[in-house]
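Removed: one protein chain of the complex. Kept in place: all other protein chains.
What follows is chain A.
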């Protein structure tokens, strides 16, 4: 059926020394099956345990031996039972012989291959700390060579995950060394990959759970000059595995409709913004590109005619010191350049270049057009990837570099010019040094913690586990992140406790405190804020930060906010402060808040007079400071607010005192004509028609109140 169909035999060591990691193995294996159920439902999986007390396999029946290897399931199409079975692996009682198990698994794949066509893979998970039985004839190495040859001949691949936790490393070293040697023979003599992991988290990432067959994005020449072209294939080396796109679920499908798909169709209609009744069919659309204030329409045909059309090619522009290319210039996901397979000269040429460049610390700059008809070029850097294995060719990683247009030259202060309070002293520097040295995720002699190559995406892990849970219990809540995955998102408790003294020293050496002024004002806002609108709080907080910034420059006695007692005076004083322009906006904002409070908290209009005084002062201030929009927006909002909150009496009060919008005549920035201002006064129940400048959505009103954006 599917072109990339795969048959996998999972061969799992369940011997006593493996028991502690079996929970993680259960997770990673069931995830493998789950992903197959979602992405490749025709793949087939078989499932072999070793280290079991019992024995059950065809080889035992056919030729004897192969004890303690149990075939739990022959190779067949994936199904949900398999997920369940893998989540409850039986614990074995006998040290496992992985070589026997490999033979059993390989045998299954060979027999399967006689009648089926699919890629065949064997996945072995073991700690490889138990002794392998001596063969009847020849050495163990001979035996491995035979198996490896057989696998190669059959085109069977093998992924071995060797799990070595702390306790495993203390067992018999000579056995371990022998086993590791045998594994290396597999890895060199067949298409086998052997990876070692030392933590449950890495175990989850070590087994490839989704089978994506890589496709080349380019096959052709890597040109050094017109005279020298090397045949290469280019693939993606990294590509983000995205969160699955789920379909939208329709609840309209009647529950009686058992075959209802519950799908939602999304239809798109294009309407002219100015005339929403007019629907434009898709083929009548034309692309418009923004250029300054203009939108320039260009038809596809025009675009095709004028666009940049480079020739398909990959050309080396030259070589340069690797220090010229900083790591943070790498722009996107990474490609890999490998010589055309089977082309010995190309493999050698690439190998020679890679090794020379590595020795000399050089990188190559290349210009790439992957496809004919591609409308752009990329310039990138090739860095050598020299292989330490005989059976793997040397290759290059390729990273895209930015163009001139992509780089922003922001300037930042030099650290050496910072004020001395921001410069660490000797003691502080020492504490930081110790932390950087000791909070070590790659301790010598041990495996790197959280290496990207073995670290699974915790969100995807969590999603698939939840998917499986929900398929059984539709109402289940999202379970908390389990401990193994928390190792990715949180610091390792053990590592922290090992470095307790260093951490304490760092804590003592550096005094970090929340900006005290900030704290106070944030609290003040909280007390004052009447609504629960978070956004308002945030804004006010932000505004206060700015205000506090400016306080540094001013004497304490000066007015910093519009108070309750004498708001008009406070407001005017703040406006007249010339030490920082921020005061003006702060004053206006404060005054608006004050007026709102007054109106809202009024009892039979007792505060109306005071509010009016404030409003008059605000109006005057906004004219002086050329901020007419601030006032006009505010007045509209206030008026609307009063309509809604049944405070119409205040509107009437304002009208009777002839408070109007600020007109163009009073302030040139105003968009309000004399006439509009008058009609506002006459007809306080303004509707959006009158306010063409503010005929926006309802939610804009809040933002107007918040800051007159």
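What to note about this one:
Basically, a contact is a pair of C-beta atoms (placed from the backbone, for glycine too) under 8 Å apart; a residue touches a chain by one contact, two chains touch by 3 or more; residues count from 1.
Keep this in mind: contacts and distances are computed from a predicted model.
According to UniProt, the chain absent from the figure is "ATP-dependent DNA helicase 2 subunit KU70 isoform X1", selected among "GH11981", "ATP-dependent DNA helicase 2 subunit KU70 isoform X1", "Tip41p" or "Replication factor C subunit 2". Note that of A:53, A:441, A:616 or A:665, the residue touching the chain absent from this view is A:441. Summary of contacts with the chain left out: across A:21, A:69 or A:431, the touching residue is A:431.
Touch with the chain that is not drawn comes from one residue among A:116, A:238, A:566 or A:601, which is A:238.
The chain omitted from view is touched by exactly one of A:53, A:228 or A:616, namely A:228.
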